[in-house]
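Note that one protein chain is taken out, while the other chains of the complex remain in position.
Letters A and B mark the chains in the order given here, with residues in each chain numbered from 1 onward.
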Amino acid sequence: MFRKVIHVSTRREGEIIDLTPQVAAVVRESAIRDGLVHLFVQHSTAALTTIECEPGVLADLTRSLAVLAPDDAVYAHNTKWGDGNGRSHVKAALVGPSLTVPVAGGKICCGTWQQIVLLELDVNAGRERTVICTVTDE
Amino acid sequence: MFRKVIHVSTRREGEIIDLTPQVAAVVRESAIRDGLVHLFVQHSTAALTTIECEPGVLADLTRSLAVLAPDDAVYAHNTKWGDGNGRSHVKAALVGPSLTVPVAGGKICCGTWQQIVLLELDVNAGRERTVICTVTDE
Partner (left out) sequence: MFRKVIHVSTRREGEIIDLTPQVAAVVRESAIRDGLVHLFVQHSTAALTTIECEPGVLADLTRSLAVLAPDDAVYAHNTKWGDGNGRSHVKAALVGPSLTVPVAGGKICCGTWQQIVLLELDVNAGRERTVICTVTDE
């Protein structure tokens, strides 16, 4: 098993960051040829998934997440704590914090149009995000 | 590998139960210091995710799930089987049954405001839920 933390600096709510190159680098550093790479974002207002990392798709995803948790809804979390990030928590819980991708021949087995992304969902922008990257072999 | 089943008694639809202490106890019992803990809920009307386990956030999540699968929609599942839990199946499939969290130094690596939760989504309350907890080491 090989573990490394990926640090990501985000700037704004709705930012979607392609982590594929950094995950690929961790897999290379691990020297593991065949196995799995597990990713976990250690925050409750960010999430991980895969998507075609193209500005149009990313804008479409952001809009769909706002259907689930609209900007202008009244959030019990905000009312109680004054945080303003009620919608961020909801979106993050639905997308989820964890993702596992196969590794074969030392490479991540994503599809051609499929990238690993971190979703910055917090309204309070400019955050340091921690993604724990664990590579396991046979 | 160490495996233990966590049993959860739920009382009502929309209940969200913090499993973090029970998962932490399984990890301690496993005596595994560094690895991963995998969770799987063995039901089609319950789900697993992480969230800040605070009543406001939980109410907000419940409302967002109802946007996806409203109480008053007509469900083909209900029409066919008379179960009444069509919305429960839909929500559970979208949130998902499985979650993997890193273990480091014998502890679960969740963020400060990030707890592991089971979502009871079935309209027929008072259920016994089974979560299979598998700890793997290096």
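Heads up, the rule we're going with is that contacts are C-beta pairs under 8 Å (C-beta built on N, C-alpha and C of every residue); 3 or more make two chains touch, one makes a residue touch a chain.
Please read these numbers as outputs of a predicted model, since none were measured by experiment.
*Asks:* Which residue, A:V5, A:A31 or A:C109, contacts the hidden chain when the whole complex is considered?
*Replies:* Residue touching the chain left out of view: A:C109.
*Asks:* Counting contacts across the full complex, list the positions on subunit B that touch the omitted chain.
*Replies:* Within subunit B, the residues that touch the unshown chain are 1, 3, 38, 40, 42-44, 67-69, 73, 75-81, 86-87, 89-90, 92-94, 96-98, 100, 130, 132, 134, 136.
*Asks:* Considering the whole complex rather than only what is displayed, give the residues of subunit A touching the chain that is not shown.
*Replies:* Counting only subunit A, the missing chain is touched by 34-36, 49-52, 54-57, 59-61, 63-65, 67-68, 94-96, 99-102, 104, 109-111, 113-114, 136-138.
Keep this in mind: only the chains that are shown with their structure count from here on.
*Asks:* Please tell me the distance, in whole Å, between the geometric centres of subunit A and subunit B computed from their C-alpha atoms.
*Replies:* Each chain reduced to its C-alpha mean, subunit A and subunit B end up 20 Å apart.
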